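Written out below as structure tokens is the structure these notes cover.
Moving on to subunit A:
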Amino acid sequence: MSHLLEVKNLKKYFKTANGALHAVDDVTFTLDENETLGVVGESGCGKSTLGRTVLGLHDATEGEIWFDGENITNVSKAKFHELRKEMQIIFQDPYASLNPRMTVGDTIAEPLQIYGMFTEGNDRDVRVKELMDLVGLDQRFINSYPHELDGGRRQRIGIARALALEPRFIVCDEPVSALDVSIQAQILNLMQDLQEKQNLSYLFITHNLSVVKHISDKIMVMYLGQMVELSDGKELFVSTLHPYTKALLSAIPRASIHQNRQRIILKGELTSPINPKPGCRFAPRCNYATPACFEKNPALEEVLPNHFVACHNVKEINGL
Partner candidate 1 sequence: MSLLDIKNLTIHYETDAGCVEAVNDVNLKLEKGETLGLVGETGAGKTTIALGIMRLVPDPPGVIKNGEIFFEGKDLRTLREKDMRKIRGGRISMIFQDPMTSLNPVKTVEEQITEVIRLHQKLSKAEAERKACEMLELVGINAERITDYPHQFSGGMKQRVVIAIALACNPELLIADEPTTALDVTIQAQVIEMMIKLKNDLQTSMILITHDLGVVAEMCDKVGIMYAGEIVEYGTLEDIFDGEQHHPYTVGLFGAIPNLDVETDRLTPIEGLMPDPMNLPEGCNFCPRCKYADEHCKTANPVSHEVGEGHFIKCHRFAKEG
Partner candidate 2 sequence: MKTTKLNRAVALLLAMLLVFGMTACTSKPATTEPATTEPSTTEPATTEPSTTEPETKYVSKDHLVVVGKTEPASIDPHNGNMVTQFTIDFQVFDRLFVMDENSNITPQLAETWEWIDDTTLRVKIHEGVKFSNGDDLTAEDVLYTLQRGCESSYSAATLDPFDAAACKVVDPYTIDIVTKQPYPGAIATLTHGRASIVCKRAIEEMGDEYSRTPVGSGRLIVDKWTAGDSIEFSRNENYWNEEAKPTFSKLTLRFVSENASRAIEVETGAADLALEIAATDMTRLDENPNVTITAVPGATLNQLVINSANFPYFTPEVRRALHMAINTEAITKTAYVTADRADSLLPPSCWGYKAVDESKTAYDPDGAKAILAAEGFDMSTPLVINVAKGNEVGTAAEMICNMWNAIGLNASVEILENATLTTNNSKGQTPICITTYTCACGLPESMFLNFEKTTTYAWTDDMAFVDALKAAKTITDDAARQAEYERLQQYAWDLNNVIPLCVSQRVYATGANVEGLQPSPTNQPDFSLLNVLVEAN
């Protein structure tokens, strides 16, 4: 059976004044219906670019994207237009992702207008109101402007706009990072409810490990454009294999006072993604680095069932 979404060896390089920026370097994963793949990594690791390239907002440099068994890599404008009914995106910054000069109602209705769904007049209004109810937005806001609302409500407008075309796959680019903790929880619950009701599959991009653990079925960790680890959500936290993921996990401050465990503090800073040298890009900061790490790109191997790691010395590190 074919997966809903299959990405093979996807690469995305950007031309900059000082050389090629390797934003996404050889990423492979699959996503099925009603499933959430969490993509986690620090800033500059290419997770946002991955999301936008999968969606077709950027043209892929190399590799293939298959959606519902059809190759949609760098499709024509018409095909891209047609695909919007299937694939949508939710943005991070609730303030910047809404047109300040359009009312809530118009913003949600715009996708319907573009595709001519629900004729003009009241039944398009009815659909908009339905969507507002769906995302828990009070109907009295239909004529108000984004700047009159708080962050939480604006994010709900973004979600409603994404759902308008009843897509089957949504890229969520840090949907809750810009929100306060209590509002964050409301939106996460909302997204989980929508997934069940609308049978959606998410590509959930975030830098916050606790959020990704809570919401994802499978989790992929990225570092400077490269995939370092991919496994089931719960499995990743039980047996963490890649040194970067270990460091990432230990760096997160826990909200409890009985945590007197040794913390792995990484040395140095992110290296530049422009014209990167071959080999594992985490090597310069890795405590287990060996000369091999600096020469050859580590290939993604299935070290444990359904648990892939890209590291030359993964077995030695974990004593497998």
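Operating definition for what follows: a residue touches a chain if its C-beta (ideal position, glycine included) is under 8 Å from a C-beta of that chain, and two chains touch if they have at least 3 such contacts; residues count from 1.
As a selection rule, all candidates are chains of the complex that A comes from, given by their letters.
Every value quoted in this text rests on a predicted model; they were computed, and no experiment measured them.
Visitor: Pick the candidate that touches subunit A in this complex from 1 or 2.
Guide: 1
Visitor: Under the touch definition given earlier, write down the residues of subunit A that touch candidate 1 in their complex.
Guide: 42-43, 150, 152, 180-186, 188-189, 192, 207, 209-211, 213-214, 237, 247-257, 259, 263, 265-266, 269-270
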